[in-house]
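Handing you a structure now.
Complex shown without one protein chain; remaining protein chains in place.
Which chain is which? They are A, B and C, in the order written, and residues in each are numbered from 1.
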């Protein structure tokens, strides 16, 4: 397995799996002088922790994090931050459940390509590293990014805008902040949320699961982040979000609607606001040429239904190479929307911060008149 | 400007801009023994060349490519391939046109973040490196990837499935191959293509432009490509496609439809076909856990309307920091769909090939029983 | 702090410092199916553990390692390996010693650039990440590399060939293996070792420290490892060894002697040994064009004296920006030779293995007649 690192300068490397002993996160690129606490990281981890509602898997993980390096008397030293989370819910009863189905392909699940890659050594217990449990490390790394971004005035937030075909009303950033995490689904349209949750109750009764859409908004991002050709901010964020297992679609700004529009409709008109350039609309979702334009970033991600369902499914026993039936596996999420939005926030934070690291070094060498950066200061933050 | 390289092992590095002297592409990772010819690369470049129909910019670029390194007597030596394309259409009349508007923001265009990043030094001529002209290097690099992929039995093809809200009918791979490039838009639904082209004629008369959707299909991709966590094949392809300037949305398989489905509907059921695992449906578009599953890859990309339109628009003169009007700029594409699908093909080829390079080195160390790779051989190729 | 990862495909990322809570190592690129045990890693860590003789710092670290991820029932799954070592010797008495001198520059020590980079936040306790303690992570990562290399028939070993100007006699690989770790200094010339150790006894009495030279030999390395231009095996190994804090010089094969030779003396003559190419001499130390040539790799590294000495030295209090005296600091190594050779072994192992990963993926695409790899099989292993 390769590729367990995200980022170029601000880099997060993780290890750990569903039923391993512990999960590590190493955050490289930490600046000195920050008062990172385990409570701060814990608050983010608590968002994605299982067992918080009937929508989630009942797995009992406390996800208690320890900061084991990079700090001296409560202040970061600049050394890489090591974050440690032990897995606690690894009782034999669950291990045995997985052992019974260890040679069976789970339809819709990442385990199948694991068999092709790792053969009979693929970790069969709770899907191993193919489990959503690896996202603990992403959220831990994203929490560190959050602290650094806060000092830059950059906020990243996400919420559920669609569940199983039920759509929330569009919302302004302030509304989302106000209604953030007010219900089990983290849908900030509180009325629609009730409808969604009721619908998911039915889905659960059917032994089924459902998909949905998450929206991520970033405020305070200065114009000019991202590199023009292959390393656009749009590309880096896309890599971060499509690197999450369950994602199947992505939209920046108007996204697929864009495809139905004319240039005269789509182009956001610029205007002057003092020394700043602003845009009257935000069809582009804050991205021009894939780089930030100073407006808020708006990104949507489609999320597939949890593949693990309580219904018998066709499968294959890959050791015997025989077709087989996969019976229901007990613990699962009805929808992973409330578990995955903190992961999406984390990935966007890391991608934006990493782009900021890239930009700042290069900026030094540009020796530009300050007017240009002034021009691109983000809306609401100037 | 940073980040002009794509890939980890099979790596393509480019330079060159709209009105510079030449465009370079360096392809690192070329194997020895391949009979790459300039005609082979030219065939790909010719697909994206401007001026091929009334839909395109009338800029007259011949895009003649020379292979300047990496070959000995017609056979690749393993040394990096250098590809050279001179810009030929750089007459004063056009340079002067750009000079007149050089301080004005073009709405919807990548030039604005260039001002923030590079200040008054940002290349004003034909948008410099923000021009679609940089995609010459992508297509050149993708042509080399294509030759290597052919030996592996991997085909990548793309076509237009929607233009300005008009949708083509879904099509099988074989139909797409049969109708590939049969009209100016490369829409393989030949009837709908006529409708689209007629519609675009009206758009042109209005001095406007329009967006659309491209679909890319890859056949012959073995299961297990991509790395499980951050470097999923899905993430790599997302980075490649969202790294193209004009893209605004992305779907793998059923994409956003997925969000409206239940697990029991979405999960593709596996079955045995001799020693191979196959899936009865392909809702996932060939991706499980972000890695390939042996079925064909189906990806859709939303493309925005060309921002350059023949209609006066609000703008800002960034040198004087005054609001201004941007008059029509003459040369432009009505839609970039027929220019961008070859770029999308190139990016998917590079991403898939790079993932294959990553996989092959690791595979050696896995010492797996051949049954596992056999199991994951791609449909149609086994 | 950036750059806490070594390697391109086989990658080791570390965190942790002298008086932090724990040290992490994440090994990315682990193949499945290997029976890695903590005892196996421990054996390598035990080589560099302090307090094993009068030559070492008396710090009492047990360096007990735990494998927290990447294994299932004793067999590697392909997931990244997480290795955890807690720091145990962190008594207040030592912390207080460091606190007293926390604002003083230690002559010859890495701490000074840490002040410039991290200011007053630089970790003052036991030098933080500037301590040799970070090499625990390197040795842990190198132990995993060792296990993989063993299956490839590649052995890496190192020994002390010079201490404070006293030189050992040149030795064949077999002799080094036979006398490996037979004395406190790991000098395989057992007679000279006694002389060296006696000399170091005097150095200790003077409150001083001394430098020396380590030789590293790798056997079983096939010809053709390393990439021809910037990523030569020689460059990768140089980066690995010069990335160790205390190293000041490096030689491949005849090294600086080479500079005094003529081409007719230096060129190693090739001859045929069945299907293999061999060389009659090994002036080049196993490197041609910076790539391996199938002969054993011979590398020497100069190591500076431990900067921490028991003699008063001129210093500067950087908080007050005043000149000051630095009195003796108690715990230190008389020579770091016996602590650093395991680190050198680890770095060479990682560099060679990473080059092997790079080569194997590319090889697949070369489709060469097996005769070429046969030709380059390593001496003693064919």
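Observations on the structure shown:
What we mean here is this: a contact is a pair of C-beta atoms (placed from the backbone, for glycine too) under 8 Å apart; a residue touches a chain by one contact, two chains touch by 3 or more.
As the structure is a computational prediction, the values presented were derived from the model and not from experiment.
Within the whole complex, the absent chain has one touching residue among B:16, B:212 or B:286, and that is B:16.
Touching the missing chain, out of C:126, C:220, C:253 or C:338, is residue C:253.
Across the interface with the omitted chain, chain C contributes residues 1-6, 14, 105, 107-120, 129-130, 134, 162, 164-165, 203, 206, 208-213, 222-224, 226-232, 234-243, 245, 247-256, 258-272, 275, 277, 280, 284-285, 288-294, 302-309, 311, 313-316, 318, 321-323, 358-359, 362, 366, 368-369, 371-373, 375-376.
For chain B, the list of residues touching the undisplayed chain reads 1-5, 9, 11, 13-17, 20-24, 26, 28-30, 32-33, 66-72, 75-82, 84, 114, 117-119, 121-125, 128-129.
Even with one chain removed from view, chain A keeps its contact list with that chain: residues 8-9, 29, 31-33, 78-79, 148, 151, 228, 357-362, 364-368.
The rule is short, and it goes like this: only the chains that are shown with their structure count from here on.
Over half of the residue numbers found at the chain A and chain B interface occur in both copies, marking it as a same-residue contact.
Separating the centre of chain A from that of chain C, both taken as means of CA atoms, is a distance of 38 Å.
The centroid of the Cα atoms in chain A and the matching centroid in chain B are 26 Å apart.
Contacts with at least two other chains are made by residues 9, 29, 32-33, 78-79 of chain C.
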